[in-house]
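Heads up: the structure comes next, in structure tokens.
Of the protein chains in this complex, all but one are displayed in their positions.
Each chain carries a letter (A, B and C) given by its place in the written order, and its residues are counted from 1.
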Amino acid sequence: MTIKTVVWGENVHEQENKIVGDLYPNGIHGCIADALNKNPNISASTATLQQAEHGLTAERLADTDVLLWWGHAAHEQVSDEIALRVCEAVWAGMGLIILHSAHFSKIFKRLMGTPCNLTWREAGERERLWVTSRNHPIAQGLPEYFELENEEMYGEPFGIPEPLETVFISWFQGGEVFRSGVTYKRGAGNIFYFRPGHETYPTYYDENVQLVLDNAVTWAHNSAAKIQNVTDAPNVPVEDAIEKINSRGAKLHQDGEAGFK
Amino acid sequence: MTIKTVVWGENVHEQENKIVGDLYPNGIHGCIADALNKNPNISASTATLQQAEHGLTAERLADTDVLLWWGHAAHEQVSDEIALRVCEAVWAGMGLIILHSAHFSKIFKRLMGTPCNLTWREAGERERLWVTSRNHPIAQGLPEYFELENEEMYGEPFGIPEPLETVFISWFQGGEVFRSGVTYKRGAGNIFYFRPGHETYPTYYDENVQLVLDNAVTWAHNSAAKIQNVTDAPNVPVEDAIEKINSRGAKLHQDGEAGFK
Amino acid sequence: MTIKTVVWGENVHEQENKIVGDLYPNGIHGCIADALNKNPNISASTATLQQAEHGLTAERLADTDVLLWWGHAAHEQVSDEIALRVCEAVWAGMGLIILHSAHFSKIFKRLMGTPCNLTWREAGERERLWVTSRNHPIAQGLPEYFELENEEMYGEPFGIPEPLETVFISWFQGGEVFRSGVTYKRGAGNIFYFRPGHETYPTYYDENVQLVLDNAVTWAHNSAAKIQNVTDAPNVPVEDAIEKINSRGAKLHQDGEAGFK
Partner (left out) sequence: MTIKTVVWGENVHEQENKIVGDLYPNGIHGCIADALNKNPNISASTATLQQAEHGLTAERLADTDVLLWWGHAAHEQVSDEIALRVCEAVWAGMGLIILHSAHFSKIFKRLMGTPCNLTWREAGERERLWVTSRNHPIAQGLPEYFELENEEMYGEPFGIPEPLETVFISWFQGGEVFRSGVTYKRGAGNIFYFRPGHETYPTYYDENVQLVLDNAVTWAHNSAAKIQNVTDAPNVPVEDAIEKINSRGAKLHQDGEAGFK
């Protein structure tokens, strides 16, 4: 069973900044998709902000098992309509992997219900990611920790809800710590946030980072058929109650009427 | 220490439907505030949709410890700006209690990050709420279960994230179950969803329901001073790093520059 | 990849009670193993209390991916040593599925850290299990709810820690509710508790129950290699610190000394 994966890239720094463009000539999204495609069970394509509907038509999302999302400078340019479409796809069962600065993306803030803020410093300092959940599927094959010699620092407090699971915690050379790998479930959709990935460093070429993303796609995949009409709140008519009951008391609604939303 | 509490009511059914108006002549919000004010440690006032800024100016929210919210027919009439203002107040430390049909309010959906949907039936059937977390502060003083002879049914699946704690689960005469009391934390704010409260029944006059709301206000109160600028993501300049480091590698940002949002 | 599965049965009622013996001529464990073996990806065998080491030698557990456990009348006859062995296997990554009255097994109480108690009634009443986590892997392929016409009642409060996920909640004809399907993680091991399965009813022949168990085995399987020495607390000598440090201050331990346990 192939996991249909889409890597979404904002694709702004790659076009506007020579350092980033030279580092990721096919875009950050292209680099990640190439890495994922080494796994025969994953079929990864890309989508970008600049495409029509940001490359995420309803048809394409309906046919996507797992979506990865990298954004930074242009969060506000993502249309509200498409951000909601992505959230609904997650609720229906699509896996979602949020990368680095996408902590401030519309979709992550909307799915978390919190500010998703943090402290930060761009100094190319050393980051060490410790596995806190031994043998978690996302950490499978990793050593007890791995290092990225040059990364941007993100520091606690990280404005997220308490995670379902904490998979990685980072140590930073400058003195901070950060929950760098956390999982959530929203509706039928599995969500993983993964911290590293500053655009001016070769993070997405790192073997351990690639292994994490590969594992995360496999973990996030929910093989059940997507839920249809995922926001519906169906009325159960009195005569269809499983245990027979008689209607009693004052009523506001007529039978079969749709509820308020 | 008095807990400054605001009970927000949509106040539509009370004005438009004779049954509801006769049952709650001072509004559902008025009935709840009266009940809370029997507790000398709580000082409860009301606010409604129809007031300027829905009665929730920035000044008033900044001075509110706990907000209760009842809405049903007019969720969409709540302005986006004020819904966001309420969410930010929660993140800063204000407690929030979401009542019954407010499961579909803008603020609850925004704070949960899920559809918050369910199945429902208006048949005046019997509901029995079981305490699932013994001696939880919200259940203090309650028997093992209590009954509401006439209530609207809400059935699972309830489209919420996995709760921090499940305090009540309901049994319905017609055959359904529902997680009727669930807690969350978003930022520094404690959140409690409580299911009962259909507008055509005298639910908010029930002694056990009043005890739950009284307990919930006390539980939700975070006595720490509110967090200011709760969505900020401050940059930590390299020279201010706690452990001395030198800046390395390519940089996208200038020193002291604000990050992208 | 075949999931090596062991179904452990206490095998007391089947031997001592004619009703149970007639219903499950190969034991409850035999019935469950037969059902699981219909799935070509599962290879299920059985073990019982009466066997040497209760059929759970260290070698066998080391080669087991998922263990199912049914017990009732003889929890105390399970040796402490083997109960601990099972817990350690779970921490190392073995999946564990706890069935019905095994809520009071030594292993479940030890892994939960709570009394695991409940209320109960043996009246052959109707139970209806509602799926509360749509499209959860354990609920895949099930309808929104399913019924068992004759089951023992288990009622809340259920003395468990807050679950990682609540997958099923039961409605009982006599008026109670129960969290009938809950997940946990302990170390690298996935744990699922599933409520139905009273020995005097044909529950384990029910198609939906068999589907749940089949799904649960697949879900519980952690494909990573088992963790060795899963309770070790290794000392990191000062000279092996990742970041170079000098030893300072008073010391209680000599270098390389084992810590206290």
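Note that contacts are C-beta pairs under 8 Å (C-beta built on N, C-alpha and C of every residue); 3 or more make two chains touch, one makes a residue touch a chain.
Every value quoted in this text rests on a predicted model; they were computed, and no experiment measured them.
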item: Hidden partner chain, touching residue among B:164, B:211 or B:250; value: B:164
item: Contact partner of the left-out chain, one of C:15, C:51 or C:117; value: C:117
item: Residue among B:71, B:187 or B:259 touching the omitted chain; value: B:187
item: In subunit C, positions touching the absent partner; value: 13, 17, 19-20, 72-76, 87, 91, 101, 104, 110-115, 117-125, 150, 153, 155, 159, 161-162, 164, 173-176, 184-187, 198-201, 230-238, 241-243, 245-253, 259-261
item: For subunit A, the residues touching the chain missing from this view; value: 128, 130-134, 144, 155-159, 162-166, 169-172, 175-177, 179
item: Missing-chain contacts mapped onto subunit B; value: 93, 128, 133-137, 140-141, 145, 164-165, 185, 187-188, 222-224, 227, 242
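Criterion: only the chains that are shown with their structure count from here on.
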item: Type of subunit A:subunit C copy interface by residue overlap (half), same or different; value: same
item: Chain centre separation (subunit B, subunit C; CA means) in Å; value: 36
item: Separation of mean Cα positions, subunit B and subunit A [Å, integer]; value: 27
item: Residues of subunit C whose C-beta touches two or more other chains; value: 128, 133-134, 164-165
